[in-house]
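Written below as structure tokens is the structure these notes are about.
One chain of protein is taken out of this complex; the other chains stay put.
Naming follows writing order (A and B), and every chain is counted from residue 1.
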Amino acid sequence: MRILSKFMLGLAAGTALMAALPSAWAADELTITSWGGSYQESQRKAFFEPFIKDGNKVTEEEYNGEIAKLRAMVEAKAVTWDIVDIDTQTALAACAEGVLETIDWGKLGLDKSKFIGGDLQDCAVPNIVYATIIAYDTSKMPDGPKTIADVFDLQKFPGKRGLQKNPFVNLEWALIADGVPQADVYKVLATPEGVDRAFKKLDTIKKDVVWWEAGAQPPQMLADGQVVMTSAWNGRIYGAVVSDKKPFAIMWDQQGLDWDWWAMPKGGPRVDGAYRFITYASDPKRMAEQTKYISYGPANRDAIPNVDPEILPHLPTADANMKTALIVDPQFWADNGDQLRERFNSWLAQ
Amino acid sequence: MAHAEAVIHNARQLKFQLRTAERRGKLRALALVAPLFLFIVVSFVIPIVLMLKNAIYDPDISNNLPRTTSLLAAWDGSALPSEEVYAALAEDFRESEKAKTSALIGKRMNYEMSGIRSKIITSARKIKALTAAPYKDQIIAIDPIWSDLNVWTTIKRAGNPVTGFYLLNTVDLETKPDGHIGAVDPGRAVYLDILKRTMGISLIVTLATLVLGFPVAYVLANTPPRIANILMIFVLLPFWTSLLVRTTAWFVMLQDNGPINDLLLGSGLTSQPLPLIFSRFGTIVAMTHIQLPFTLLPIYSVMKTIPPTYMRAARSLGGGPVYSFLHVYLPQTLPGIGAGCLLTFILCLGYYITPALVGGPSDQMMSGIIAEAINRENNWGKACALGTVLLLATLTLYFVYNRLVGIDKVKLG
Partner (left out) sequence: MKLPSYATPIEKFAYYATLAFTGLVLLFLISPILAIMPLSFNSEPYFSYPMPGLSLRWYEDFFSNERWMNAVKVSLLAAVLVTILSTILGTVAALGLARANLPFKPVILGVLISPMIVPVIITAVGIYLFYAQIGLIASIPGLVLAHTVLATPFVVVTVTSTLSGFDHSLSRAAAGLGATPFRVFTAIMLPIISPGVISGALFAFVTSFDELVVALFITSAEQRTLPKQMFAGIREQISPTITAAASILIVFSVALLVGIELLRRRTERLRGH
């Protein structure tokens, strides 16, 4: 009996922990969800930390672009994310499904026309332009791949390659590697035969692919020697080169050019605070500051003059890089993403 | 006379009192169990019923096209619907555009007619702008899908919120536009394979735990307690650490540059690191490691009860060692083998974390596919239907287990 009552006393003392917990339940705290790793780190340094210093509170969360979580919390009217860093196709689809707040640019106090792609969406504010590129380790492969066809060439470049666990960009690459001209990619991909063709091409390397989900994985996989080359978001590789002194190189060929956006889940409890943050994070100087930590192109054109000239050529928006870019068709992916993802998942599970 | 009556009366009263006491006892026992029982019903059984409901109930079309679907209920499907239905469709789309739910209609229709999502969304946008009747020709002019009988029969069928669509899909079947049930196209026919794979991996892991566990259980049961207790630590220590921690350990161990490959390379057994992580082999090894104590412990506790004299008797009666083992010892351990293997098999069916971390895409089991359906495809109907299949498989085996072993015999370490 004495043991038990002592035990119960201990439990009661444990409940007192509740009081010791941080102010996680504070009502004015903005929850901002982004893509983790060095990208979120750059946002932390350029936006979150100064924002906090100005007297605001921020909780961070990471995700890998799962729209399900977002939709589910909106449908359940239990929105805990105030702001989410979202990709183009997801933002379009989510907007069409009524999951995101419509952006009031007047309330933001920003000039839409200054933003690259600002008029593409009703429910999101562009923050950066990034590219899905192919990266390799120059210390192991001095003569790396030159074209996207090389990625699919197991004879010339044997070994594992990393690809994102998502049909997005992979299907386009498969078609281009199979000889479809870049300009026709989405026309071909819109047909059932085109989709079959893309999967058939992916079949040829399926056994040699290591699939990644989080943006921080590709540099890690390269560093570990798990793969000889990998698709990656350009900023992550640049980060590994600059801050970790990794001997990685980027192949700028058919890199998938796309945006990331700030968006607000519908029915969030702190819409005003979210607007305030987006305005804050769209400031040209702060956007230029972000390029110090990760090499993504600021979406606000006014930011470009503030960017360090050393960094400029590494941005996906640099002229030389734009020439080789495959500009991802967001409308195509918003319309067909669901079924292609399902097909892709089935294909993976086979 | 009066005396006899009193006796009878007393006996009746006694009987009555006994029955009352018994009933009171029953009620008291029930009252003790009731709080937890109600708690489990509310927070566990109801959620599971909700999941089952979601597997067969999808109101997306009937909620978002209410006028159209109610009119279609009376439509016979032999020719295109009347102007009235087209007008209802226009009205429904006006509403859905306002509520931003057109995409949901497109998404749901797309499950049945691949590629139709964008056509529906574009149509909705254009139909919203229509102002005056007659609608039929105007709508057909917007997109030819609206003159396709199959589209209308599909709307009619999907308009019924009670649907077998998701459950059929879990066995790679679907309702064709003409109403027949047939196989889905091969590119999407994966769920039977995944069910087989789940069963297959569970079976291999169960057998592996039996092969590895049986001799260990035998040694533990036949060693003096002092030594057996020490050896037992080796079994219980991993049993007591969390599944995630053990999976993490295997995740590290199986890396290309992890300890196992280090050992293999260092000893010269291989010249290149073996692909252990993200493989079927790695998944089975990690699962076997995690499940081994579950199979081993019931066998061990049965073996403890077998007196060594039986084997000695069999041998002294002239049975050879193999014969005696097979015909005298082994049969007595069967209850333990059954209990251990059944438990392991049941638990294996539900594995999610270990295949997700240690396996590759083609090593994912039912639970993993359910999680993917929710996280990546946002398809709750599919997830719930797959969940229903998994639940059925598990409950059937649970029932067998309860019958053969008795759930109250479960031992925790």
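We adopt the following convention: a contact is a pair of C-beta atoms (placed from the backbone, for glycine too) under 8 Å apart; a residue touches a chain by one contact, two chains touch by 3 or more.
Computed from a prediction, not measured in an experiment: that's the story for all the values here.
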Which of B:Pro81, B:Gly282 or B:Gly387 touches the missing chain? It is B:Gly387
The one residue from B:Leu18, B:Leu231, B:Leu330 or B:Leu404 touching the chain left out of view is B:Leu231
Given B:Ala4, B:Leu36 or B:Ala132, the correct residue touching the omitted chain is B:Leu36
Out of B:Pro161, B:Pro177, B:Gly258 or B:Pro275, only one touches the absent chain, namely B:Gly258
Omitted-chain footprint on chain A covers residues 1, 3-4, 7, 11, 14-15, 17-18, 20-22, 24-25, 31, 33, 36-37, 59-62, 72-73, 75-78, 80-81, 213-214, 216-217, 220
Touch rule applied to chain B and the missing chain gives residues 22, 25-26, 28-37, 39-41, 43-51, 54, 212-213, 215-216, 218-219, 222-223, 231, 234-238, 240-246, 248-253, 255, 257-259, 262, 289, 292-293, 312, 315, 321, 346-347, 349-350, 352-353, 357, 366-367, 370-371, 374, 380, 383-384, 387, 390-391, 394-395, 398, 402, 407-408, 410-413
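By definition in this document, only the chains that are shown with their structure count from here on.
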Averaging C-alpha coordinates per chain, one finds the centres of chain A and chain B separated by a number of Å equal to 32
Given the complex, residues on chain A that touch chain B span 66-69, 71-72, 93, 95-98, 165, 192, 196, 199, 210-211, 224-226, 335-336, 338-339, 341-343, 345-350
Listed in rising order, the residues of chain B that touch chain A in the complex are 99-104, 107, 110, 114-115, 117-118, 121, 187-188, 190, 193-194, 255-257, 278, 360-362, 364, 369, 372, 374-379
